[in-house]
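First, the structure itself, so that you have it in front of you.
One protein chain omitted, others in place.
Should a chain be cited, it is by its letter among A and B, assigned in written order, with residues numbered from 1 in that chain.
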Amino acid sequence: MAQQERSVSRRRYLRGTGAAGIAALTGLAGCTLGEDGGGTSTGDQDPLTIAATIPESGRFSSLGQDLRRGYELGEQRMNEELDREVNLVVRDDESDAQTLREQLQAITSNNDVDMIWGSFSSLLVTAGSAFAENQELPFLGIAFAYEEPHRNDGYEWTYAPFPKSRDITRSTLGTLELISESERPGQVGIWEPNSGWGAEQAGYWEDRLSAEGYEVVLRETFEIGSEDFSTLISRSESAGVEVLLSNPTPGGGITAVNQMRENGWAPDMLQFVRGADPSAWWSALEDAGAYALMCPGWVPGLTGNGNEQLRNRYESEYDDDSEYLAVNVGGSYNLTQVAQQAVEAADSLEPGAIQSALRGEEFETVIGTFSFEDNGLPAEGELTAPTGQWWDGAQRLVYPDTDSDRALDLQYPISPWDER
Amino acid sequence: MVATGVAVEAVVNGLLLGGIYALAALGLSLVFGIMDVVNLAHGHMLMVGAYLAIVLLAATGITPLVGMFLAMGVLFVFGVALQRVLLERVVGEGIEQPIIVLFGLALVLQNVARILLSGDARTADIGIPRGWFDLGFLSFERTVTFVVAVVLVALTWAFLQYTRTGQAIRATAQNPDAARHMGIDTDRIYALTLGVGTALAGAAGALLAMLFPITPFVGWSYLLKTFAVVVLGGVGSVPGTLVGGLVIGVAENLGDLYLGYRNVVSLLIFLVVLLVRPQGLLGTGGEE
Partner (left out) sequence: MSLLERHPEGSLLADRRLQAAAVVAVLALAAVPLATTEALTGLVLTGLVFVMLGVSWNLLAGYAGQISLGHAAFFGMGAFVAAWLTTPSGAGFPESLQLPVLVAVLVGGLASALVALVLGGIIFRLRGHYFAIGTLALAAVIELVMLDQRSLTGGSTGYYIDSDLGLPGVPVSHGDVVFYLTLAATVATVGVTYSIVRGPGGLAMQAVHDDEDAASSLGVNPLKYKVYAFVVSSFFAGLAGALYGHYTLYINPESTLAVTWTIDTLVVVILGGMGTFVGPLLGAALFVLLDKGLPVALRTVADLFALEGGTSALVDSLSTTVEGVLIILFIIFVPQGLYGLANDYLVTDLTRGGPGEPGTPTEGGPGSDPTAGPEATADGDASVPPREE
């Protein structure tokens, strides 16, 4: 702990000399060691400083604004409801893990950071998490369904208030059960992106769906950067795939659906986890994107646990009265609720105190009520992953069932291309 | 394990794709063969052509099949200007300088595209009614773009073979000194060649925009892919480029089908051919 104190005060001191440091780089000043360092005295209610990165450019750039809005609404609420000042420092990570780390490094060395919020996708969230684990700072990350790092990388500071691969798989089964038994499809195809999460999710799908009596007729991997799905499409068609499951990148998902249209083939049911999450899905595909199911963590149609407040805050802040909020606004807002409840329970900004709160408390957020396992996974079975469907330009909740007008009855089956 | 029908589809789809690869590679091949310059910005010029077609479609609804001509026009002028303004200054100063100038140009094009159009992937719809012909499993887009691409390759071949300018270009390629002696303005020929080469890249870009998502970063992968075609077909050979394109297209699809790899396959073919037979499978060129 003494080590911790020292490094904090060093950081504090260095904050003041940062600008001079830049000057040193350009050769205007050689040395900035001075006697004026000394940290400012700290009161009981220290301000809470949060470092965050979001992908505002690069391949996940279509998510950046939604994540930012969720974080900002959360910061606003925390400032009102916590009895301390909350500062959120957000930077663009350019959808690049290396850049993300540099940005976090820059923020933590210029600010006395108490907590870090993650970016988007397992690629970027694990990069942020590695930084946080190294710095021993509490880290929250969404859009991160990959479970393996929680188990293998000895996470102590990383917590994911987000449905994981196993929760998504339960939700896929639940969605299938919405279809009456006589119409329910039986033949499943899985396109597995060549990545760790791709393999994990495909494995869960294959195991659980096979156990429930579905027949997995196709499971094929594809290169993560692939832009040509024509071979996978003809194989799926030839294998008689009725339910197509995959977790491509957003760009890959859009390309795949475009090529299905070109080839005149579509499954009866399509779930693209993460691929169909961003708003870019509809702007790129329009009606061709309808029917697609996704599992983005939060979907319009969920009720309770602050969902109404989220909507009110959003409307008053952004001058946007669209009926359905972008899903990642809800996901990132949920993260801020966890952060707030953890700080309230800890009643301190000590990393260790926040960590115990994250491990011990139960959290109520717009995506549900859940607690965490010690490795940062949401406890098994507690979180029902909401599944949404694209319909008429919006993502709407189809599973679980709620009484909200924003929820939708599952649209099944996908109508053939020539009838659209 | 793979049904015959699926394999046949993969081969046919590969041929359709290969036609566009051939068009995409043709400009690179001609510029290399005639001017002895490897256009490292070729993939990025293709990207620019794709974006021109996409933006035109988005702004006016004009199909990329027409937008292609805009892309060709703009990139022709760009190519001529590039030769006149930059490359003429570094020709004959060893190979480093043109390579680095074009490398720098690629960097500039990529980032200017990113500034103007953000890094998001964009695609273009074909913009004409689908379904007025039905070829079973054949994709309408791929069939149309294939036909257009092959027609353009054939026209380029006819241009080089049967027009006076084409003959002057071929004469310059064979022996610049002799060509100058015969009264050919070789500087003009070089500018024209680069213009035609980049215009062909623009046309290929406009066609590819209808099939695959385009980002400002696609330049490098298309550069490698088209270079694979050039190496396979032999530098400067139009028929060779067409065959090379078809081979790479089919190889990619079969690699995808049987091995699960697409890009690695074309790159490996490229490296192996480069090392074993640098003059190309069909070409007559040689090392250096």
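The working rule: a contact is a pair of C-beta atoms (placed from the backbone, for glycine too) under 8 Å apart; a residue touches a chain by one contact, two chains touch by 3 or more.
In this text the structure is predicted, and so the values were computed from the model without any measurement.
Shown chains touched by the undisplayed chain in the intact complex: A, B.
The residue from A:50, A:123 or A:357 that touches the chain not shown here is A:123.
When the missing chain is restored to the complex, the residue among B:108, B:128 or B:178 that touches it is B:108.
Which of B:95, B:128 or B:158 touches the hidden chain is settled by the complete complex: it is B:95.
Contacts to the hidden chain, counted on subunit A, fall at residues 3, 6-7, 10-11, 14-15, 17-18, 21-22, 24-27, 30-33, 56-58, 61, 64-65, 68, 91-92, 94, 96-98, 101-102, 105-106, 108-110, 122-123, 126-127, 130-131, 134, 146, 149, 153, 194-197, 223-224. Summarising the interface, subunit B meets the missing chain with residues 32, 36, 38, 86, 89-90, 93-97, 99-101, 103-108, 110-112, 114-115, 118-119, 220-221, 223-224, 227-228, 261, 263-264, 267-268, 270-271, 274-275, 278, 287-288.
As a convention for this text, only the chains that are shown with their structure count from here on.
Centroids built from CA atoms put subunit B at 39 Å from subunit A.
For subunit A in complex with subunit B, the touching residues are 57-59, 61-62, 95, 194, 220-223, 225-228, 230-232, 234-235, 238, 251, 254-255, 258-259, 262-264, 280, 284, 418. Contacts from subunit B toward subunit A in the complex involve residues 2-3, 5-6, 9-10, 13, 17, 114, 118-121, 123, 131, 137, 139-142, 211-213, 215, 252-253, 256-257, 260-264.
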